[in-house]
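Dumping the structure here so I can ask a few things about it.
All protein chains but one are shown at their positions in the complex.
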Amino acid sequence: MISGWRIWCVMAGAIVVLALGQAHAASAIKIGVAGPFTGDQGAIGEQGKNGAIIAVEEWNAKGGVLGKKIEVVWGDDQHDPKQAVAVANKFLNEGVAGVIGHYNSSCSIPASTIYHDGKVVQISWGSTNPQLTDRGLWNVFRTIGRDDQQGSVAAAFIAKKLKKTKVVVLHDKTTAGQGQADEVVKALDKDKIKPVYYGAITQGEKDYRPVLTAVKQKNPEALYYGGYYPEAILLTKQMRELGMKAVFVSSDGVWQQEYIDIAGKAAEGAFITFTPDQTKIKEAQGVIKKHKEKFGSDVGAYTVYSYVAANMLLDAIAATKSTDGPKLANHIRKTKWKTALGPIQFDKKGDVLVSPFVVWEVRDGKFVEVR
Amino acid sequence: MLVQQLINGLTLGSVYALIALGYTMVYGIIELINFAHGEIYMLGAYMGIISFSFLTTLHLTSPTSGVTFLIMMIVAVLFCGACGVTMERVAYRPLRGASRLSPLISALGVSIFLQNFVMLAQGPRDKGFPHLFSGGGIDFPGGRISAIQIFIMATSVIMMVGLQLLVHGTKIGKAMRATAQDKQMASLVGIDVDRVISVTFLIGSALAAVAGVMVGMYYGLINFFIGYIAGIKAFTAAVLGGIGNIPGAMLGGLLLGLIEALGAGYISSEYKDVFAFAILVVVLIFRPSGLLGKDISGRV
Partner (left out) sequence: MPTPRPSIALIQRPFPRIILTSLWFGLLSLPLMMELKAPFFGLERPLLVSAGVAVASLLRLAVSQRGGLGAERFQRLMGAIAGAGRDLLGRMNRRVLYVVVLASAVVIPLGLNRYHIDILTQVGIYVMLALGLNIVVGLAGLLDLGYVAFYAVGAYTYGLLSTRVGLSFWEVLPLGGLLAAIFGVLLGIPVLRLRGDYLAIVTLGFGEMIRITLNNWDSVTRGPNGILGIARPRMLGFTFSTPIEYYYLILAIVLLTIFVVDRLNRSRIGRAWTAMRDDEVAAEAMGINLMKTKLLAFGLGATWAGFAGVFFAGKMTFISPESFTFFESVIILCMVVLGGMGSVPGVILGASMLVILPEIMRQFALYRMLIFGGAMVVMMVLRPQGLIASSRRGIALGPKDRQGPASAAVTSLQTG
């Protein structure tokens, strides 16, 4: 065994070496990209990462912005609020021109205060908690819709198109999932439909049979799930295995090819709300193709939100010819954007004015937009 | 609904039991809560799917044949066994003389390391698992039991019976019991304590590997993080039954599965874990060493 003092010396040396190893390119425009890149939500973080990577590469291929290369400073917050704060401070330290992030509302919110202090623009690619923008901070935007916006589309579809009245509503106890589910409940209420069962499942677990068995007792005709695709896959499969025939309806976090691939036949006939067909949007062609080439897989639900956010920031820098926070924010707010998500305009709070969501159906192993 | 929930619970519990056995065996022998045990189970699940893809992509065997399944199990068991033994050698053996907490922290380090290694090597996304036993099952008035649920319960029972036979009927089993009782005496009578401990880890990891492969097939979806939650649950189960006690781990696992299923079905899905822990506390108040553990309230 090595004695204590030697350990100290080796460790101290290592720390010094590590601390010194923080060199950067001298003249580059830096932007911060934050999200849960490692940890149990690493899959989601990866989407935000990839979207930003593609956007930055596109810009750098055209010569960067303001004549300089764009350098990304990555901020892994592991969906931990205190790490988000550390990341925010780090970004300010590095003098980033703007931040694309974070994903989790619990991270975006405390970080936004810091960005506000530092007069830095923040565009979130995944935070859906209304509180993020309700505070009216001038520097905060988000390309993703708020919780409330998708739910009404799904509810209207269930009530009017599918004409189902016995509805079960489940969610995954996260801000986004529960927000969507609550919105569906509110919207269904307008059509005088009250869910026969309302409950939550735990993210990360695998076995939802107990809950589904209880739900099955109510003979539901439709099941709405507010949440993300891994749980949706399990719910769908287990529903069918238990012999439930209810229609499965869910939101954009489930709009993933993996859902169809892994849930297989069980996914047939499911309805998922999502933005209109991106393959028909000119601005989206680039990112869809490049993602396939570079990463070998299709874009995820959040990839494009991040791609769009990065593009907005870089465009603002180019257009205002500056990296001054307030100027950038002004530009972002005033512009009528044409993006890979469709046309976007921000309201005073930093939310997308009209977030178009339509219903897609899983038919023959593919997502098909429902007319 | 009750019958269906019982089936759900027993299936879930069988899996917990298999993982809990590994915890309890290692604890019985070196008094270590092996936090990295959940990761062994996760590795088993990954080895199942990796070997399956390997075999089917190269068209060596058919996706639905029993041979494929057998190979998956063998590969997973061998791999996890090797990992378990290596883990013990590298992270725990050097700490055998130290306080109880040092190997615990080391185990946590191993757990973090393995999770991140798999995340980096296999990607952070969930991996789909093919259904070898899709469909099929028996319907009856109370509910439905699927083929794979039967399979899981049967396999678990076979494994547990096999383990009991091993521990009580073989020489190595006797050596394990002796070492658990008193390490020093065991080595004095000629038992190679190091080897016994390695074997314990090997067997515990093998059981976890079987659980991993079966869980992969049952749910169809795995990721690098499943060991974390399953580990906590299995540890709870082992304690519920009396840690260090093999039948206790089996009982604890099954009970925990039932409690979770019934709790989620009848009470509330959100609070089911609270419910499970509450029951654990109540049990421990009345039986401080778990259900089958010997009473050790310490009255000299």
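Quick notes on this one:
All chains are identified by letter, namely A and B, in their written order; residue positions are counted from 1 within each chain.
We take it that a contact is a pair of C-beta atoms (placed from the backbone, for glycine too) under 8 Å apart; a residue touches a chain by one contact, two chains touch by 3 or more.
Everything numeric here is computed off the predicted structure, so don't read it as measured data.
Residue B:Ile33 is the one among B:Ile33, B:Val77 or B:Ile145 that touches the chain missing from this view. Screening A:Lys69, A:Lys173, A:Lys218 or A:Arg363 against the full complex identifies A:Lys173 as the residue touching the chain left out. Which of A:Lys82, A:Lys334, A:Lys348 or A:Lys366 touches the hidden chain is settled by the complete complex: it is A:Lys82.
Here the missing chain is touched by one residue of B:Gly22, B:Gly212 or B:Gly244, and it is B:Gly244. Touch with the hidden chain on the side of chain B covers residues 27-28, 31, 33, 43, 46-47, 50-51, 53-54, 57-58, 75, 79, 82-83, 86, 90-91, 94-95, 97-106, 108-118, 120-122, 164, 167-168, 176-177, 180-182, 232, 235-236, 239, 242-248, 270-271, 273-274, 277-278, 280-281, 284-285, 288-290, 292-298, 300.
Along chain A, the points of touch with the absent chain fall at residues 1-2, 4-10, 15, 18-19, 21-22, 37-39, 74, 76, 79-82, 85-86, 89-90, 92-93, 104-106, 109-110, 113, 129, 131, 135, 173-175, 178, 200.
Operating definition for what follows: only the chains that are shown with their structure count from here on.
Spacing of chain A relative to chain B, judged by their CA centroids, is 34 angstrom.
Of all the residues in chain B, the ones that touch chain A in their complex are 1, 4-5, 8-9, 12, 116, 119, 123-126, 128-129, 131, 139, 143-144, 146, 215, 218-221, 223, 225-226, 228-229, 260-266, 268-270, 272-273.
Interface residues of chain A facing chain B in the complex, by the touch rule stated above, are 38, 40, 42-43, 45-46, 173, 199-202, 204-207, 209-211, 213-214, 216-217, 230, 233-234, 237, 241-243, 258, 261-264.
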